[in-house]
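Taking it in order: structure first as structure tokens, then the write-up.
Note that one protein chain of the assembly has been removed; the remaining protein chains are unaltered in position.
Coming up: chain A.
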Amino acid sequence: MYSQGLIGADGSTVETEEFLEAFQKRVDAEQKIEPNDPMPEGYRRTLVRQISQHAHSEIVGMLPEGNWITRAPTLRRKAALLAKVQDEGGHGLYLYSAAETLGVSREELTDQLLTGAAKYSSIFNYPALTWADIGAIGWLVDGAAIMNQIALCRCSYGPYSRAMIRICKEESFHQRQGYEILLTLCRGTDAQKKMAQEAVNRIWWPALMMFGPHDSASTHSDQSMHWKIKRFSNDNLRDKFVNATVPQAEYLGLTVPDPNLKWNEEKQGYDYSDIDWDEFWRVVKGDGICNRDRIKARQKAHREGAWVREAALAFAEKRAGAADAARTAAE
């Protein structure tokens, strides 16, 4: 989702050559950077932006799937989907905490999401139209996320890298439950198989877009690679994903919606069509099918939870006051 997070990140920085060199030496020696360590402002800013966009993606990512929990076809599927969506909520929380170690508050981050100032992965601005989409999302969207997140486990920033390791451990069931849904549909009736194929047709390209713009158009990538915030290029990860996924589609008996997809013996990988970058930028900039609905849903949840947060804080204050009074009386 997640290298997309680098869109708009500004790595420019103002420190002395000496400072930057010392920092780079630590990064090159694979020493993790921890919250209170000296770091360039550009490094901090890039990370806050990337980690928070990643966190927002996990939170918004609960919406398209959450929508299907009540309509899951069996209790087994329902329990699995519920657990998966709950995991995504947890991922959002691990990541917000990692961003907060860089000196930004949770309230600010939430505010940036709700006002539309922050970005999140474009994939979640597509609807989940049928039950088969839930299968395709697990297989392709979580699959793409895993590809990206495994690469981030070795990020130079300690808290982000640790959050990624934890998240990766939890992700693999997400992909497997999705694939299993599609496998069941593909072994079912013709209508079920057709439904699976249509879901893959819808989600294939948006899933490839999750890796972010072409390397040539990914402006701040170099600095991020240099600081080891990011360790593989967008295109590199996208290729890896295609190579891993096409055989899985073949096993399902489904086709990937790309007439130009072809094995290239020489590079030992698939060639595939160019992505519709106009669509990509349109969705990133707010004009996808669901952008407005997603933000509206988050705003509504925040608004409707306000009284709970207020009451909890008021209750905590009251109890702390009572405890203080009891202590004073006892002295």
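In the analysis below, a contact is a pair of C-beta atoms (placed from the backbone, for glycine too) under 8 Å apart; a residue touches a chain by one contact, two chains touch by 3 or more; residues count from 1.
Keep this in mind: contacts and distances are computed from a predicted model.
K.L.:
According to UniProt, what is the chain that's been left out of this complex called? Choose from "1,2-phenylacetyl-CoA epoxidase subunit B", "ABC transporter ATP-binding protein", "Sarcosine oxidase subunit alpha" or "Aldehyde dehydrogenase".
P.N.:
"1,2-phenylacetyl-CoA epoxidase subunit B"
K.L.:
Pick from A:Y43, A:Y94, A:Y120 or A:F241: which residue touches the chain that isn't shown?
P.N.:
A:Y94
K.L.:
Going by the contact rule already stated, which one of A:R106, A:K194 or A:K262 would touch the omitted chain in the full complex?
P.N.:
A:R106
K.L.:
With the missing chain put back, one of A:D37, A:D276 or A:D324 would touch it. Which one?
P.N.:
Touching the chain that is not displayed is residue A:D37.
K.L.:
Give me the chain A residues in contact with the hidden chain, please.
P.N.:
Against the left-out chain, chain A lists 34, 36-38, 83, 86-87, 90, 93-94, 97, 100, 105-108, 111, 163, 166, 170, 306, 309-310, 312-313, 315-316, 319.
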